[in-house]
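Right, one structure below, let's go through it.
A single protein chain has been removed from this complex, and every other one stays in its place.
Right, subunit A next:
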Amino acid sequence: MTDKLDKSGAGAPPADQPPVAKDSAFSGPPEAIKAIPVRHYGRWVSAVVVLALLALLVQAFANGDIRWQAVSDKLFDSTVVAGAGRTLLISLLSMVLGVVLGVVLAVMRLSKNPVTSSVAWLYIWFFRGTPVYVQLLMWFNLALIFPVLNLGPIYKDEMTDVMTPFMCALLGLGLNEAAYMAEICRAGLLAVDEGQTEAAHALGMSHGKTLRRIVIPQAMRVIVPPTGNEFINMLKTSSLVYAVTYNELLRSTSVIGSQSYAVMEMLFVASIWYLVMTSVFSVFQYYLERYYARGSSRSLPPTVFQKIKMNLSAKGSPRGAV
């Protein structure tokens, strides 16, 4: 049957089109195209404009009244290093609190029980709907409305003794983060195909086992990368706990700044530390995302080192070959 089709299809054209022309087109390798490339004048103009603006900026900083000596002197000052350590500590602890509470809230939100799911909804609504700065100040001033913390027979103390700057910072940042983590976890759980749950149930697996063995491992791929992002954000957001007098990086540099009148210089110091911390964790984040991309994409993006290696080997090879 295919023979017939081929014959009838090929039989028509030769009458007005010599078959020789077709053959000659495929003899030998095709000639490489040598064309005049399009000139991108706009690119040159924009590059010059941007470079000129950059030069002005550099000039302004060079002529500005900046005591660079103060920056380098105070960069590794023990107070500053301790402040950076506290920033890291409060960010980590708040994140842990946020993740744990966030998972609980996500499960509550997805539960079939209308009471637990509405309570979770209300929590997320409040903590995402108000600024974290306001929440921090509320924890700080809690003693104004509840002078004594009374947990019945378990615990009783003056609120001002309980709500130390550390506790205010931890609760303010952690509880706020929990609302965001809850939404991230919920999205992750919902991203797992319903067929997975059905297949597990059809095999006789319980709800708990299905969640633990089948759904959560697949949800992690969706949950982990944004969680790393949240942590990097948390490193920066933690500067707001300045307001509750917790001695983190910004506060410890500002104290030095106001004493030595090197206000801007100390803000530079703080910025350098923030940049170092966020950069280090961004590298972690890159590898984390790469790890969790396994299975979903067949070829992984190259790591930084692989990219460098590829570029080097490409430059090393003779040009003619490329």
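Note that in this section contacts are C-beta pairs under 8 Å (C-beta built on N, C-alpha and C of every residue); 3 or more make two chains touch, one makes a residue touch a chain; residues count from 1.
Here, contacts and distances are computed from a predicted model.
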By UniProt, of "2-succinyl-6-hydroxy-2, 4-cyclohexadiene-1-carboxylate synthase", "Fructose dehydrogenase large subunit", "Probable septum site-determining protein MinC" or "ABC-type polar-amino-acid transporter", the chain left out is "ABC-type polar-amino-acid transporter"
Just one of A:P131, A:P147 or A:P217 touches the chain that is missing; which is it?
A:P217
Can you tell me which of A:Q196, A:T245 or A:S258 touches the chain that was removed from the display?
A:Q196
Going by the contact rule already stated, which one of A:A82, A:M205, A:V224 or A:M264 would touch the omitted chain in the full complex?
A:M205
What does the interface between subunit A and the hidden chain look like in terms of residue numbers?
193, 195-196, 198-207, 209, 213-214, 217-218, 295, 298
